[in-house]
Structures are given as structure tokens and as C-alpha cells.
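All protein chains but one are shown in place.
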Amino acid sequence: MWRVGTVIALHDETATARTITLEVSDWPRHVAGQHVDVRLTASDGYSAVRSYSIASAPNSEGRVELTVERLPNGEVSPYLTQELAVGDRLELRGPIGGWFVWRTQQTEPIQLIAGGSGIVPLMAMIRSRASTGSAAPFRLLYSVRKPEAVLYRNDLQTLSDRDNKVSLTYAYTRATPKDWPRAPGRIDAALIADATWSSNLAPTCFVCGPTSFVEGATDLLIASGHGRDKIRTERFGPTGDRK
Amino acid sequence: MAIVSRGFSGRRSATDVKLPPGQYLTTDFPVLSAGPTPHISLDRWEFTIDDGSNVLKRWDWKSFRELPTETITVDIHCVTRWSKLGTSWEGVSLDVLLADLKTDLPYAMFRSYGDYTTNLPMKDVINKQAWVAFKFDGTDLAPEHGGPARLLVPHLYFWKSAKWVKGLTLMSQDKPGFWESLGYHIYGDPWLEQRYSGDQ
Partner (left out) sequence: MSSHTYDYLDGNAAAGELSAIFGMDVTIAESQCAHCGAIKRFAEAHVYMQAPGVVARCAVCQHVLLRLVKARQRAFLDLRGMTCLILDTSRFLESGR
């Protein structure tokens, strides 16, 4: 059940995050929101497995993009973000997960809430929507520590500028850009009220990030009237790692 | 058949310190947990020894902290392969807790707040092999590391050092605890690499 992907491109998103583009033969076409397990094996047989959300939209070319954040004490992320080279091969299992997914047939309003690297699977959803020309109303609330940590800034800019756009709101928790109207801080009820779909519209909400972020954001959504059954969550480890 | 990842070696590092087979040295202190961290207030905490029918001994936090303590420095080995050397703890020896307890029951099931259990032969918890530890590195044991008090049995894999320990039940036969009932070795000697059931 492990497939082999070949690295065909590497792109640094930030000082610590890199997107790895893999070509996987006989890739069964994923759905936005799914993830893969990546297995690394040393020459003596020692192996480590980590989960990474797929950042790319579903496609028929067997293309799988993973955005990996380098963790200071990580065992796998330093290798993937610094050592891995174009032409290297990675073992992947997946695509995995059928709950935290957005399918292009869905037409209801979608509220995306990302905490840090939780943006990755939500980006796959945004890209999936763009690639199929879906008109489903999408809003993204992206909470991140500081401007330098934002992933996919250019893509998000493009997708929020054009017609049929994704409404985009950044929430900075530690440091903001110059003259930013909102002081640094976590997302709160006021931001939810201003920048997300009202519960009257019965949107499906996708919340992704570290567990504490997901718990906080989910509580805020429920407090503003969204039903628990309309909220889908994916929790990353406290350091942002999936495992 | 796994392919080899060019240039990947993982966290293992060569060391001239002798470690049990398959272990690597760590300088941090990983937190492993099978469930939510229980938060036990000291006015509710107790440690009991029972034989399955009767409570034989009981301490609340106050009486527990009046017992003589020891400071010990030991190496600890986790079955997930990390080892941490020279860790310093303060605790009450099981020899003290079991003093003037007359029993010939040869096994014990240690019980924790939450639902964790681990089994040990009584011969492995006496004679300066086990403690109920409440300080690590000179400070009160943090909840995520098992505070207010955890079992410490350094000669066996660290899953036997039950966090949030609240007592033991004496048994006539060995019975598997939380991990021992799901594929982990019933005894767990790291030097014989007894990780899983069926090992040696």
C-alpha cells in the first residue's frame, strides 16, 4: 500500500517551510483535505512515518504537493526541508481521510479557519475550487504568528483578488504588518462576527491547526450559533506536526 | 519492500555511552501519554495498597509526605527507544511503603488516576528498585510527567513507571496491565530488549 513518489520540484514558502512536489505513478486522485503518510527508511532499516496534508488540488497527473514546516527538534522535517533533493524518492501511503474533505459537488457556503500550518489542507480546498471553477462561496480566516510565517501569500492574494473570489482575512497573533488595523492577538468572538459566514447561512466549517487552536476556534463558532455537526476539524500536534 | 531514503538516518546518534539495545540518547524529556492529563488536587490524592478485597494501607498527601524520602539518580529507558541518563528524582521507596506489610502475594497491579495500569512482580519493586517519586530534577513533578506522584522503576522499560500512580493491588498471579495486554512484554527488561510479548 506504499507508493513511491519522485520529487520533481522544491519551493521554499517561508524561511522554515518548503513545498515538495511529487509525481506519483498510479496515484488514485485525492480529494481536497486528505493527507498522506510519508515513510523514511535509513540504510539499516530504521524507519519513521509522519503525516502531511496534501496542499495541491486534485489532478490527473499524479501530482502531490506537500508543504512541510521545519520543526526545531524534528526528526523528519529537517530532512524533508533541507536534505531532500529533486530526483529523490519518497514512500507515501494514501490518500487518507474521508471526513475532513471538500468535494467539488458541494455548493453550500464554506468557512475555512486555519491556525498556522493548518492552512495546508484548506489551501487544497481553495485550489480545488479554483481549478473546477466552482462558485461555492468560500471565506478563509487565517491565523498566523507573524507576516513572515504566512504560507501561499501570493496564491491567496491572486485568489482573493479575482472575480469569484475567496474572501480572505488574516489574523496575526504575535506581530503584525505595519499599520495593521488589529492589534496582535488570537482570534476572538469579534473577529468571528466580522470575518466569517454567519451561522444563518448554515455554512460547512473546516477548522485546522494545532489542537488548542482548533478547540478555541470551534468553541467560538459554536458560541456564534454554528451547529457542531456543521464543523469539521483536523488537529495537528502542538508543534504543528501532524504526529 | 521499503526503499531507502537517501541521506536519512533519523534521530539516532552514535554515543560512547552504553545503552540498552535499540535505544538512542535524548537530552530532552519526551511526554508520552495514553490519555488526558489528570489534575488531582492534593487534598484528594491518596495512595492505597489493597489485596483485591481489603485496603491494607492508605496514605493521603500529608501522611505520604511525612514518610522518609530519598534522592536518586537513575537512567530511564522508554520502549519508544529514547533513553535519558542521569535523571534525578526524589521519592518514597516502595520498601518504605511496604514495610510491615505481611504478604506472600507475588505480583502487583499498579493503578493510576485516569485508567492506566501496569503489572510488576513484587520482587522487582522491593530492595531499592522502585519509588513513588514526587520531584524531578529538584522541582515538583509536573502534571504532564506524572505529577503529583508517579511510580519509578528504572530497571524496566519506562511504561512500567506509571504516571499519576494512586496505589497497587496485590495479586497471586501475574496479570497484564494497560500496555501488557496489548502486545507489550509482560516484564520489560530493556537490557534483554523485552519490548513485545513473545520477545525472549
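Residue numbering begins at 1 within each chain, and the chains themselves are lettered A and B in the order written.
The rule is short, and it goes like this: a residue touches a chain if its C-beta (ideal position, glycine included) is under 8 Å from a C-beta of that chain, and two chains touch if they have at least 3 such contacts.
These numbers were taken from a predicted model, which means no experiment stands behind them.
Of A:L40, A:A55 or A:V101, it is A:V101 that touches the chain left out of the display. Note on the undisplayed chain: of the listed residues A:H11, A:R29 or A:K146, the one touching it is A:R29. Even with one chain removed from view, chain A keeps its contact list with that chain: residues 1, 28-31, 34-37, 49, 51, 58, 93-101, 210-212, 215, 232-238, 242-243.
Along chain B, the points of touch with the absent chain fall at residues 30-37, 39, 78-80, 115, 143-144, 159, 179, 181-184, 195-197.
We adopt the following convention: only the chains that are shown with their structure count from here on.
Inter-chain centre distance (chain A to chain B, centres taken as mean C-alpha positions): 38 Å.
Within the complex formed with chain B, the chain A residues making contact are 2, 4, 39-43, 45-48, 73, 75, 79, 83-85, 88-91.
Chain contact summary for the complex, chain B toward chain A: residues 2-12, 28.
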